[in-house]
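Left out: one protein chain. Kept in place: all the others.
Order as written gives the chain letters A, B and C; numbering starts at 1 within each chain.
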Amino acid sequence: MLKSLREQVFEANMDLPRHGLVTFTWGNASGFDPASGLFVIKPSGVSYAELSVENLVVCDLDGAVVEGELNPSSDTPTHAALYRSWGERIGGVVHTHSSWAVSWAQAGRAIPCYGTTQADYFYGEVPCMRGLTEEEIEQAYELKTGEVIVEGFADLDPVAVPGALVRNHGPFSWGVDAAAAVYHAVVLEEVAKMAAHTEMISAEAAPAPRYLLDKHYLRKHGPHAYYGQASR
Amino acid sequence: MLKSLREQVFEANMDLPRHGLVTFTWGNASGFDPASGLFVIKPSGVSYAELSVENLVVCDLDGAVVEGELNPSSDTPTHAALYRSWGERIGGVVHTHSSWAVSWAQAGRAIPCYGTTQADYFYGEVPCMRGLTEEEIEQAYELKTGEVIVEGFADLDPVAVPGALVRNHGPFSWGVDAAAAVYHAVVLEEVAKMAAHTEMISAEAAPAPRYLLDKHYLRKHGPHAYYGQASR
Amino acid sequence: MLKSLREQVFEANMDLPRHGLVTFTWGNASGFDPASGLFVIKPSGVSYAELSVENLVVCDLDGAVVEGELNPSSDTPTHAALYRSWGERIGGVVHTHSSWAVSWAQAGRAIPCYGTTQADYFYGEVPCMRGLTEEEIEQAYELKTGEVIVEGFADLDPVAVPGALVRNHGPFSWGVDAAAAVYHAVVLEEVAKMAAHTEMISAEAAPAPRYLLDKHYLRKHGPHAYYGQASR
Partner (left out) sequence: MLKSLREQVFEANMDLPRHGLVTFTWGNASGFDPASGLFVIKPSGVSYAELSVENLVVCDLDGAVVEGELNPSSDTPTHAALYRSWGERIGGVVHTHSSWAVSWAQAGRAIPCYGTTQADYFYGEVPCMRGLTEEEIEQAYELKTGEVIVEGFADLDPVAVPGALVRNHGPFSWGVDAAAAVYHAVVLEEVAKMAAHTEMISAEAAPAPRYLLDKHYLRKHGPHAYYGQASR
């Protein structure tokens, strides 16, 4: 079932330790199939050495297991919530505890867009979501985590801002597929590091002007993009 | 003698440089056998390249060598003190000079629990022990180091808080076996790094609310745990 | 066409990830042939794994493609602008998003020359260029980026100061050939890191005295150089 998607999601998960984004099992990637309304996700607590195309878990949009013998990632309800809201626009989700992104999430701050590295992929800052209430955490923690992200994007386009920080927790990112979500997870960690160092170097650092962000984002995205190889 | 435990302790010691936690010989792992009241520990000053299952040293709870031709780690009395007090609850101890944990120990501060990465393994902050007095250091330095840790845990559960900082020195961690103690040493170093960066990013950073810590700790530990694969 | 130069530029590009200076495709190196007035540059958005001597692109000093089937780097007009102004003195240009250099560029500060590591290659600080205006960015962003660098060197010798920070963007470096430009990119990243840490260690850190800079720069450069092997 969903063999090609399984292979994509397997590769995306294996890319997380390759990029230095996860320690032990502290991360997971999923990929969504809009035709069937199902997504493939990493099983919970399984080491990357044990991970295989076969032991990935298939879930429906309620987060219920449709295929697989292992428990899905404990973050499955979060992934499901994002696909329920944004499944027409995103096809992959990644969660990690990458070091610099977690540090911003723990500090409770959005990452300002200080330069073009961020602007090439994020149309502005990487937002930090509001903290969950005690009731939300006790009732349905992982589900509410996803809903709080969707709530935080009420005025944001998840395609233009492909990631967010969950307060006191860590980063989630997404994209057209699982590989794109991994790519954005790498970008998020890199810009998190550079933004912290930017503020260390100058307490007066200011975000890049809007016209610079426009230029960088739009030269990579949309009908007038000219970065890369259009014909490939 | 204690062949299986020797193999576990050998692997745990070899994992320390693999995880980047030790430079040269600056670290050691031990494992405890409650049936015999003996523990296996790294020999003192032996490089990881020379370490073998055979040259590990077996000690009793007084720290006296029971089997082995080499001197045990100079930190043996510390390990022995922890097993004497907590031997019914822990089966492995690790000491390293890992960079960020040492920096907090040198700063003399407990590591606040800023987020879920820490809360998944530590039920609150990683405490920093009081400094040893001149008399304690001169009389029985390594023994007193262990006793100061036990003293510092008078109101703490070493199972819920599987590590501590020894002031001006560095981290000790423990767990159900030597592998778990290594795991907690990795967690301790990672959260030490992220907590320092959290404070760098925001001088107003506050510890995560207690209900978030409860949720994360209890979803991994205790009768209602749901992280990972229960059946495995 | 330009086979030897293609090989040099290929090696220079491949050295960028080897030195840890680029993530994904975020960097490019070029090399200039003064005889023909042409330069060889990385194609846009092509991964380092796919890069080959053959798929490099040859451009003229207007940035127009003379040979090659792929689009050249989107930064090609910047490289062209530098060769147009300095082509008699430099033969290679490198652009990266290396982490510490970007952090200084985002902070909008020149890197002070705090010591001999920098003075061995840069005769003083690494300057930070003025920000581009909205008009410049909208009209001809990459071209204006190059012109702003040339403008910023009105009173500086690009041979004595082989690199610069483009505000809110990142570092450009250059040298007698593409390999030298890579070398200076490595130096720039290293001194960017050390200068940030120098200020972290002492808020009163002062640049090294001019006579120390003179000594270090001149023992490596010019007729009285005595570093290295003159006869090799």
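Here is the rule we use: a residue touches a chain if its C-beta (ideal position, glycine included) is under 8 Å from a C-beta of that chain, and two chains touch if they have at least 3 such contacts.
In this text the structure is predicted, and so the values were computed from the model without any measurement.
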- Query: What are the shown chains that the omitted chain is in contact with?
  - Reply: B, C
- Query: Among C:D33, C:D60 or C:E190, which residue is in touch with the absent chain?
  - Reply: C:E190
- Message: Contact with the hidden chain only, please: which subunit B residues?
- Response: 23-24, 26, 43-46, 70-71, 74, 97, 99-100, 102-109, 131-132, 134, 137-138, 141, 168-170, 196, 199-200
- Message: Touching residues of subunit C against the unshown chain: what are they?
- Response: 114-117, 183, 186, 190, 193-195, 197-202, 205-206, 208-209, 211-212, 215, 219, 226-230
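Following the convention adopted for this analysis, only the chains that are shown with their structure count from here on.
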- Query: Which neighbours does subunit A have in common with subunit B?
  - Reply: none
- Item | Chain whose averaged C-alpha position falls nearest the assembly-wide average | A
- Note on the structure: Outermost chain relative to subunit C, judged by CA means, is B
- Task: Would you kindly tell me how far, in whole Å, the mean C-alpha position of subunit C lies from that of subunit A?
- Result: 33
- State, to the nearest whole Å, the distance from the C-alpha centre of subunit B to the C-alpha centre of subunit C. 46
- Query: Where in subunit C do residues touch two or more other chains at once?
  - Reply: none
